[in-house]
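With one protein chain held back, the other chains of the complex are shown just where they sit.
We call the chains A and B, going by the order they appear; numbering starts again at 1 in every chain.
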Amino acid sequence: MPLIEFQDFSFKYYGADFLALKKVNLTINEGEYVIITGPSGCGKTTLCRTINGLVPQFHRGYIAGNVIVDGMNTREHTVAEMATIAGLVFQQPENQLVTLNVEKEIAFGPENLGVDPVEVRRRVEELISLLDLEHLRDKHPHEMSGGEQQRVAIASTLALKPKILVADEPTSNLDPKSAELILDIISKLNKRDMTVILVEHRLDLVSKDASRIVLMDRGRIVADGSPREILVMDLCQEIGVGVPKATLVYKSLRKRGIDLESVPLTGEELANLVKEAA
Amino acid sequence: MSFLEVFQYTRQDSIIHRLDPRAKLFMAIVSAIVSLIFLEILPLVIILVILIPLLVAAKSLKRWLRSMKGLSILLAFILVFNTLLSPAPNPLNHSIALTLRLIALMTSFSLFFLTVHPDELSQALIQMRVRFEFAFAMSMAMRYVPTLAQEAYAIMDAQKARGVELDKGNPLKRIRNIVPIIVPLIIVSIRRALSIAESMESRGFGASPHRTYLNRLSFKKRDWAVVFISLLILLMTIYIRLFIPLQVWSLPF
Partner (left out) sequence: MIILENVHFAYDGIYTALQGVSLQIGDGERVAIMGTNGAGKTTLVKQLNGLLRPHRGRVFLDGVDTKRYSVAELAREIGLVMQNPDHQLFLDSVEKEILFGLKQLGFSSEDARVRCEKTLSNLGLEHLSERSPFTLSGGERKRVALASVLATEPRVLVLDEPTIGQDAKQKENLAQMLQDLNEKGRTVIVVTHDIEFVIENFPRTIAMANGTIVADGPTNSVLSNDDVIVRCSLTAPQLTIAARSIHSVFPEVPERLTLLSNLEGEIVRVLRGV
């Protein structure tokens, strides 16, 4: 049974003119690393929020179809019930840190659900160690950089021990080095069996780690497959998705009659393919 | 504004810092009540003589002195005007007592705020049966104060860069110029609040009526001692006030 299943799911926010999601059908299995991408307004942000139930429980609107996550229908369960299955990391680090220090922030989720204090303490220590937050333990959010804040946000989401990590453009507001670090953490989590769903524009940084790319446009899924299959499609450039440069070179060479062995996603892959071809 | 320094928490380690915030709250309230019971100079001086070593124990004497210096003009003002306008039989006495009372009141509460971390305060309120949501709203407000301040400066910069002159013009114009600052600030804050709500909701906020807490406060022997002594002092003070006439210690002029 798939871990996440969208069954003909449509959604329109109250007061909106258009459907945010139109008859979405999508299945995601345990352990996958799925990238959702598409132009602004395509519905990827709404899609993220359907997985942990914020849509429709928190963001009300008109709904059709179902989203089943780990056997639970999001229309019939509260966000709190979904919190131990799917954790959501957002774009703005500042708005995810609501307490005055890192310990309390990580403890926040488990405390809310009435977890025993001894267990809460155990999880806090485990996550501080896992995400290398020791030197930030007593710091106020304002004393941390964006990248550090985002790491704390991830830790506080993991404290609820979800099976799924959904991240909605977590690196948009970060500088390139911090972005790489966060994406690296996410990738490592996936290697430890966390199912990851990531919304990201910077495909040059993430496509090499992902197992799948889902392309959206105007509320619909328009393409779904492995990164190497999807990124060579002309559709990407048509709808306005940032294809990695190395892949664009591959396409350009192919037009000229030069077929490299496989589709490169990074500079190194491109170089190696060229060397092999020569 | 520097007098506010004495109400700001300082991250230090001292005996006073290590007391339970609820004990400190009790102590502060007793101290305030005692300061209000007396309007004679001698008792008020005694109160201050007791409070000052506590300040030293809290490693905050310098801060207190700085604040008092900051307040000195206001205090002198109170002293002078009350002396001139007071209907009491011995105006100077009366004014000095009033000034001392003000200092005592401020010092009582400053001892509390200097040594209680906002988180501890929040936890104390929760354990005193204040609803979790209110205590949390309070600590969140404190958490976001620096963020909001930064936002306000950024908005001022953005509008100044469009030619809005914030510090020129007649008073009416200056008030109108607040609009381009306040409106974005409110809107940005509302957007931020929605975003924060999403994050909190996603982590189960408000889900369980039986919320647990990582660091619970518990009264130790020394906290009980503080409460006991404060209570004793309070009772003694009431007794003195009711049954023992105080010599009015007046200054010889």
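One rule holds in what follows: contacts are C-beta pairs under 8 Å (C-beta built on N, C-alpha and C of every residue); 3 or more make two chains touch, one makes a residue touch a chain.
Remember, predicted model here, so these are calculated numbers, not experimental data.
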Across A:120, A:246 or A:263, the one contacting the chain not displayed is A:246
Write down which of B:50, B:76, B:141 or B:154 is the residue touching the left-out chain.
B:154
Can you name the residues of chain B that touch the chain not displayed here?
151, 154-155, 157-165, 179-180, 183-184, 187-188, 191
For chain A, which residues touch the unseen chain?
38-41, 91, 145-146, 169, 172-173, 175-178, 180, 201, 204-205, 237, 239-246, 248-249, 252-253, 256, 258, 266-268, 270-272, 274-275, 277-278
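In this section, only the chains that are shown with their structure count from here on.
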Dist(centroid_CA(chain A), centroid_CA(chain B)) in Å evaluates to 44
Residue ranges of chain A touching chain B (in the complex, touch as defined)
49, 52, 54, 58, 78-81, 83, 87-88, 90, 92, 94-101, 103-104, 107-117, 120-121, 124, 140-142, 153, 156-157, 160
Can you name the residues of chain B that touch chain A in the complex?
117-119, 139-140, 142-143, 146-147, 192, 195-208, 210-214, 216
